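Complex shown without one protein chain; remaining protein chains in place.
Presenting subunit A:
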């Protein structure tokens, strides 16, 4: 298979977010509206198998729990749904989550054990959701203080208890999301001994709002990217924050590829690799070398494609040298998760879903 593997899933519309199932044979995307589309791998391409409808407004985030095979979605309509596969009917059914928020939900992620999920929102709080057996629904507990503004992203610590949140009040915070009756005893050598719900285990200042956050595979490091084109890392509440300023436009989504490397994507339309080399974190380079594509003949297909995507009839050369033709809004691990990610997937405003091979991406002398 060639790398990168490019799939134009939707034309003329952004992909807001995407999530793969465990064996990567299916992918759920939001085509920038109130629906979620499920695609099935079909040879080298993808086939639309089902459209999940239920949300009233833009779906902002999707996460697919690999083991329990449940999808959780959240939306600007202030709701989240947990979707489960119904084999007798052959389709996905959904149950409502009791979020209790009065602003848009912005981001959702399953915990590693898949018995909880966290929903970020514009209501300046995080809903930690868990299944209430007695009521037979997903209930939630809120983390409110000291959040001063919208939360844009979340990531779970591998211990299933700690949660990192990036906020538009320019702070990155690590919270305990311990739920009594769901979680066992909680303690962490790096982030704190006593971890009841709401415990603030770390708060880090930035000069720009925080786009994306991630825990390292061990959970000892937390990394985040902020709108001032800086990627930062911290280990524990008291150690100094490591900052990596870049010459590029802001990075809006990051993942750890290993304990010592980070992949970030954003407004520059290419994935960037950051790595710890010789004890020092630095920007290693772009994972998309950007070759000028040969422009195909002016076929009828191409003329209509131009009219659809750019409202142009003549075949002007406006292609970027990069694989993605617009901002990349989401990056997720594809193979080798969590501590040796060899492949990752990205989606963005150009409606493309791209699967990248880290080693085949052309960074010379790359050692992670």
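Note that a residue touches a chain if its C-beta (ideal position, glycine included) is under 8 Å from a C-beta of that chain, and two chains touch if they have at least 3 such contacts; residues count from 1.
Methods note: contacts and distances are computed from a predicted model.
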Among "Actin-related protein 2/3 complex subunit 5", "cyclin-dependent kinase", "Protein wntless homolog" or "Probable GTP-binding protein ypt5", UniProt-listed name of the chain not shown: "Actin-related protein 2/3 complex subunit 5"
Option from A:22, A:91, A:148 or A:302 whose C-beta touches the chain left out: A:148
Touch with the omitted chain, as defined above, among A:31, A:122, A:166 or A:250: A:250
Option from A:169, A:259 or A:339 whose C-beta touches the chain left out: A:169
Subunit A residues that touch the omitted chain in the full complex: 124, 148-149, 169-170, 207-209, 226-230, 245-250
